[in-house]
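Contents: one structure, followed by commentary.
Note that one protein chain is taken out, while the other chains of the complex remain in position.
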Amino acid sequence: MKKFWKKGGSFLLPFLLVIAAYIMCQIMISGKTMSRSLQGQLIPICAYIVMALSLNLVVGISGELSLGHAGFMSVGAFTGAVVSGLMLKGWGVEDTLLRLICAIIAGGCMAGIVGVLIGIPVLRLRGDYLAIVTLAFGEIIRNILNCVYISVENGRLFFGFNNPGLPGTILLNGPQGAVKVAKIATFEVGFVLVLFTLFVILNLVHSRSGRAIMAIRDNRIAAETTGIPVTKYKMMAFVTSAALAGMAGALFGLNFSTFAASKFKFDTSINILVFVVLGGIGNMTGSIIAATALTILPEVLRAFSTYRMLVYAIVLIAVMLLTNNRQVKSFIGVVKEKVRLLFNKTPHQPKGKEAEGK
Amino acid sequence: MKLNSDVKMVPVPSHSIIPERDSGKPVVLEANHLGIQFGGLKAVDDFNLTIGRTEIAGLIGPNGAGKTTVFNLLTKVYQPTTGTVLLDGKDTAGMSVVDANRMGIARTFQNIRLFDKMTVEDNIRIGLHNQVRYGMLPGILRLPSYWQGEKKQHQRAMELLHIFNMEDLADVRAGSLPYGAQRRLEILRALATNPKLLLLDEPAAGMNPTETEELMRTIARIRDEFQIAILLIEHDMSLVMGVCEGICVLNFGRVIAKGTAEQIQNDPVVIEAYLGKQQEEA
Partner (left out) sequence: MIPFLTNLVNGISLGSVYAIIALGYSMVYGVAKMLNFAHGDVIMVAAYVSFTATQYWGVPPLVSVLMSMVVCTLLGITIEGLAYKPLRQAGSLAVLITAIGVSYLLQNLALLIWGANPKVFTSVVDFGGIRLFGGELVISDEIIVTIISGIAVMLLLTWFTGKTKMGRAMRAVSEDKGAAQLMGINVNFTISLTFAIGSFLAAIAGVLLCSSYNTLMPTTGSMPGIKAFTAAVFGGIGSIPGAMLGGLLLGLIEVFGGSYVSTELADALVFAVLIIILLLKPAGLLGKNVQEKV
């Protein structure tokens, strides 16, 4: 029974955290104690949490450094904008929730397809080479989206590449990006999307497929000789991550009235990677906290106006230096042990000792 | 201690010998004129070996003789420049490491390659990857096949851990196990893939004499229980001479002698190339 709670606890913790945060937000909103700017950040925070979680699947669980995650986000955002626009202008669907959900699903599917196309070449490479190619793909996606024109007329879509002269209502307008986006994203849907993402990732990790993915990360050669097809499982992690990022993108995009591809630059990919690394590689709860804290931080620092990004940079460097400092690390270890003693009353046995006592 | 003294070896058409009890059955592995070249260096040249269905065979030779390279050729980590490997009668040309494992060849490594960050049980569950299967979607959606698969994997993992009495270590991180236990776990992980031929690369390295003797008995027991063939590389002569039925001696990438433990021990070429050197050192 105790073992069940130990195992189930680490599984349930992120869910409980997200639900508690959601309830708190709702209480604050209804009690009118949440600032306007923070309220405006709620949907982006949900989107960034999903981005961080999905990137953590690639970086933490699959062990590949991806620097182009914003590319998948932009694919999802643009697909979502087109689908929502098509449903409203083309088919006359007024229901915003239905449009939002369809947009998110379509965004996820499209990003998943792009993920497969990119994954085929990318996953043949290793280490830093893989990282640079994901970066390259992120930039290519942005460049291409800058040239795409889509319009809707009489329920039909018209496409143009580098060709602005399209009939009907323009949905995508090249470098200007998605124009005429309906602002239909809601915090509730964002919250559900976060839960969905957690559900998918955590269940995947704790299954046969997830173990295969982690086996490849830990020791590729051993995994192969144990009969695990490397490309298949790397692809599984990569495409799942891309699809989830696409869904986050659709949610993110539909929170604006217009947005351009320049919103999903290399910097965005890097910011999401920062969430993952600061939250702890492979640690989903950490990703959620880091994504939330680091999205709010610049808002909180607004009082410092011009200094806020400078402070952000310094915080980033300081955190990395401190968390990797041996003295600080051992200090954290001591604090953890004290906290454990406070709750458990029994001293924690290091696992290595247990094994030797066999 | 000797576990192999009453075994009678008989010749097979490929100029090798296998235990008499296996002579009626098809051989598990046949390597013919196997060779690989790295640049100008012939790491392994004209390597021939036949292993009987339930044989425990040894591959010995001085450091740098090419033993591990032979393992890498058999498991398809390297593709041979010349020659063929027949596994269970099927040619493995062009196969990948994964294919070779699925066809029934499993191995351990000289420098242990466990999944360090995962638990002992999870290491074995990964070995069971192709034995107890369910798809990605049932895994995410927790469909009945997930629960059945997980239960089966758990049972199977515990059965395997029982071989080395390691059940109580199931939840320990593999990386934090002592060295000997890591070697044992690696053998179990290889066994989990349900092989017909198990390759052990220096299984007794870093073990004390008592542990080595226990390992020797376990190797024989694994063979008896699972009815599989085992090929091992080992420097510990007491283990090789005690448990191996057919022994193949490699030097400078070439086979210099083949035979039973007694034949090898008395072979002047082997003594000169290998045992002689050891005696000088001792």
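As written, the chain order gives the labels A and B, with residue 1 at the start of each chain.
Rule of thumb we're sticking to: a residue touches a chain if its C-beta (ideal position, glycine included) is under 8 Å from a C-beta of that chain, and two chains touch if they have at least 3 such contacts.
Keep in mind it's a predicted model, so treat the numbers as computed, not measured.
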{"item": "Selected from A:A21, A:M34, A:V93 or A:A136 as touching the chain missing from the view", "value": "A:A136"}
{"item": "Of B:N4, B:T54 or B:T68, the residue in touch with the unshown chain", "value": "B:T68"}
{"item": "Among A:Q26, A:N146 or A:Q176, residue touching the chain not depicted", "value": "A:N146"}
{"item": "Chain A residues touching the omitted chain (full complex)", "value": "59, 65, 121, 124-126, 128-129, 131-133, 135-137, 139-140, 143-144, 146-147, 162, 175, 220-221, 266, 270, 273-274, 277-278, 281, 306-307, 309-310, 312-314, 316-317, 320-321, 323-325"}
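We adopt the following convention: only the chains that are shown with their structure count from here on.
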{"item": "Chain A residues within the chain B interface of the complex", "value": "3, 199-200, 203-204, 207-212, 214-215, 218-219, 221-230, 236, 350-352, 354-356, 358"}
{"item": "Chain A partner contacts - residues on chain B that touch it in the complex", "value": "75, 77, 96-98, 101-102, 106-107, 109, 113-118, 122, 125-127, 129-130, 132-136, 139-142, 146, 149-150, 153, 166, 168-169, 171-173, 176-178, 181, 189-190, 192-193"}
